[in-house]
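Of the protein chains in this complex, one is absent; all others appear in place.
Chain naming follows the written order as A and B, and within any one chain the residues start at number 1.
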Amino acid sequence: MNELLRTILFLPRQASTIAEEIDKLHYFVIIMTMGGALLVTLIGGYFLFRYRRTAVQKDPSRRMPGTTPAIWLEVVVVIGLFGMFLVWWVIGFRQFMDIRVPPENALEIYVTGKQWMWKFAYPEGANSIATLYVPAGRPVKLILTSRDVIHSFFVPDFRLKEDVVPGRLTTLWFEAKEPGRHDILCTEYCGVSHSTMRGEVIALAPDEYERWLQGKSPAPAIAGPVDLRPSPVTEYAPAELVNMVRQGERAAAEHGCLRCHTLDGTPHLGPTWAGLYGTTVPLENGGSVKVDEAYITESMMDPLVRIHVGYQRIMPSYLGQIRPAETSAIIELMKSLRDVRPKPGASAPWGTVTVPETREGGQ
Amino acid sequence: MSQATIDAETRPDPLGVGADHPDYLRADSGLRSWLLTKDHKRIAIMFYVGVILFLGLGGIFALVLRTELLTPEQTFIDANTYNQMFTLHGITMVWLFMIPAIPTVFGNFVLPIMLGAKDLAFPRINLASFYVYVLSAIILLGAMVAGGADTGWTFYVPYSTTSPTAVTWMGIGIFVNGISSIMTSVNFIVTTHTMRAKGLSWHRMPLFVWASYATSIIILFATPVLGMSLVLLALDHAFGLSLFNPRYGGDPVLFQHLFWFYSHPAVYIMILPSFGVISEVVCSFSHNQPASYRAIAYSSLGIAFIGFFTWGHHMFVAGLSEFDAGVFGALSMFVAIFSAIKVFTWVATLRGGSISFATPMLYFLWFLFLFVFGGMTGVAVATQSLDVHWHDTYFVVAHFHFIMVGGTLTAFLAAAHYWFPKMFGRLYDERVGLLTSVAVFIGFVFTFLPQFLLGNGGMPRRYFTYPARYQWLNVLSTGGAWLLGAGLILALGNLVIALKWGKRAGPNPWGSRSFEWITASPPSKHNFEETPEIERSAYEYTLSEEVARERAKAR
Partner (left out) sequence: MSAQRLVEQFESLEKQDHAARLAMWMFLGSETLLFGALFAAYAYYRGMYPSEFVQALHHNSVALGTTNTVVLITSSFTVALGVHFVREGRARLTAGLFALSTLFGAVFLVVKGIEYSHHIHENALPAGMYAFAERPPAGVVLGFTLYWFMTALHGLHVIAGMIMLAVVGLLCWKGRYGVHRNVAVENVGLYWHLVDVVWIFLWPLFYLTD
């Protein structure tokens, strides 16, 4: 039944764990829609025929000018219809929450869209253009941003899509059911070559993925439909396999981050990065915030919005000066430091202030 | 010969009120008498010519698009031209055809007559509205020649601010177009409030007036927001104002909020007038009063109101919070309920009627199917998890074309046939009318039904080239588009031929009870020489015509 309807409705393969569930709602909704439209039209057509002028003139008893329909019927139909819409809404909203909230253990990959290509960066240091390698059977969380205009990351086989907005981070997660290849399409109009901004997700068996990640096995051959378009750069190019944490250190040094922030817990002008990621820190204007990707990015792009208590308002904005890949690398660097304890002798990992309970909140 | 009172038992004047005066087409002559006219009917005719021209232009753009999509790779135009074409198709169709079409042509023509008035409240503003429309069209056409635009009609930043095309002038042209819409809608609202004939209470008005009134309210409150966003966009494109530019901390998503705050209600600006047309057509041809007058009248206001709070459903995957998405999704379903009430009421109106079948009625039948299907797919795309897949694919394209073309264009054609005798005093050829209507319907279904499947398959909109697996559906769609185009040209040709060679219509060829049919066809310059007193509703069909005639005789 599933296969039949999927074929009739021209839906692509159900390659992610949520695809089949979404398709079931799809069938329900589309059948009701088609049925409703046909039903209304048939009733309308029947009335047109039954109450046609010639028939009414022959049989005047059919004519009932000004009769209002039974009001209860109308109320029942409207309530029934609204009830059905509510069912769609409830199921749709629950599925939407599933789509939007990634599982805790998801593998994170950074995606950058630019006119007109996709770039993928892995925390372990690998990166690729146009082809996203993921392990099958394991949730993957994409952290997306754009270098220029708005794009949209769409994998029809997964039934998933998310806009890729410059100056913002958005996320999308999925779990590929089994090894295979799937189209990536850009669905937000982004300029002259919008329609060629395509790519491919290649889901690998977990061990294959590990080997690929270490640069041992470039582009394994995977069975599956291959789209014979003139492809942009789909080759995997392991020019230099640098761990993202190392990249982050390099970027942090280049951009002068380390002039104010330390990596080992020594107090300095800005909060140290040691043990910072994942904790909850108090803010200057009251309240507190969890140090996650969103807050770190905000602090780089727009540092004065939420200032950590006890630090001066001296950090400049890096908006437009730091590349998205560097942002991601710095975040990875901070993640790698989450378990670093302060050096012996340093007063507190938070620099010059002592912070109450919240300090141990995250880790 | 004028008629002072119109009540349930008055026998209509066989020649129509005002038949002893020269009709509006002949009352004055010369080009000047047209270009400087303050007569709402002549202004309506000028708008008619304008919107038909732009329907043609937008149609040509559409056919170029569809033809290009015959093959997965480049067919006959390059990517730049293609991107220009879909943008210009959208801009032309939305602002130069859909939004003005029914209100400025048929609203202008029949609304004052329906109210028993001699003209709109502000004839000069009405004429100015036409010239502002022409000005906006000139600016937009100028911009099309001088660089065009390749941003899509939605002008999403930051792409639109960096596009090398004439985005600034497009923004200005649309801003000016909005001024024209606002002028017309102020005129309609004020006319409805102050110029109803004596005795014509709100609940006696024809339903078309209610629909126009609700439309005008939306135009009045939504258009300025669009105007402002486009001014900001134009200033950004021209001078780097950068209010939405991430480089200065701006948020591109704010533009989307502002844009859709207008452009979602704009969907109702485009569809509500066609609800009005359909209500008139159904009642007139089934010779029956609406199954529930109030349901139709008030649901228009309901749509106008709720329509302002659903814009977020265009942004489910743009980073809207889950909570907001849920609220916008639920509100969108409310709007559908109001539309459903209307559909049920139309169908129920047929029951117990005495239905004469003519071209407008056939268009009503198409409307019923296309609008219900299009509307319910609208609820489908408001279902969040499904929208994630469908967003910005051909499914959405098919959905809104079902509403805009299947709904509004079909209603526009119904209105063009229905009021043709009133506007020009002649009858079009009924058989040709029915045939072209069938051609339009089949062409439409072949154009847009495959696009639902394309969307299911995942083909994104605004794609110049596409994966080869989508080709056969695209070929079907292109074939349908050519048939649709041919059907439209034939339907228009049928009406144009009837202008000169059609049979004389008489004041009321359809046997309608609505007030515009009391006047002569075509109406005299002042519609009613003496403002009538109206003592019945516009749908007084309970007294059959025979009974009414006998009673009149007995008196």
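Assume a contact is a pair of C-beta atoms (placed from the backbone, for glycine too) under 8 Å apart; a residue touches a chain by one contact, two chains touch by 3 or more.
No experiment lies behind these values; they were computed from the predicted model shown.
**Student:** Taking the entire complex into account, which one of B:D13, B:E68, B:D150 or B:D251 touches the absent chain?
**Tutor:** Of the listed residues, the one touching the omitted chain is B:D251.
**Student:** Looking at the whole complex, which of B:L63, B:L243, B:L301 or B:L365 touches the chain that is not displayed?
**Tutor:** B:L243
**Student:** Using the document's definition of touch, tell me which of B:G142, B:G199 or B:P224 contacts the absent chain.
**Tutor:** B:P224
**Student:** When the complex is taken as a whole, what residues of subunit B touch the one chain not shown?
**Tutor:** Subunit B touches the chain not shown through residues 112, 117-123, 182, 185-187, 189-191, 193-195, 220-225, 227-229, 232, 235-236, 239-243, 245, 247-251, 254, 257-258, 261, 526, 531.
**Student:** Even though one chain is hidden, which residues of subunit A still touch it in the full complex?
**Tutor:** 285, 301-302, 304-305, 307, 313, 316-317, 319
In the analysis below, only the chains that are shown with their structure count from here on.
**Student:** With touch defined as at the start, can you tell me which subunit B residues reach subunit A in the complex?
**Tutor:** 72, 79-80, 83, 150-152, 156, 158-159, 162-163, 246-247, 249-253, 286-289, 291-292, 295, 316-319, 322, 325-326, 329-330, 333, 336-337, 340-341, 343-348, 350-357, 361, 365, 368-369, 372-373, 376-377, 379-380, 382-389, 391-393, 453-454, 456-458, 460-469, 473, 541-542, 544
**Student:** Contact residues on subunit A for subunit B in the complex?
**Tutor:** My answer: residues 9-12, 22, 25-26, 29-30, 32-34, 36-38, 40-41, 43-45, 47-48, 51-53, 56-57, 62-69, 74, 77-78, 81-82, 85-86, 88-89, 91-101, 148-150, 152, 154, 156-157, 159-163, 165-168, 170, 183, 185-196, 227-229, 301-302, 317, 319-320.
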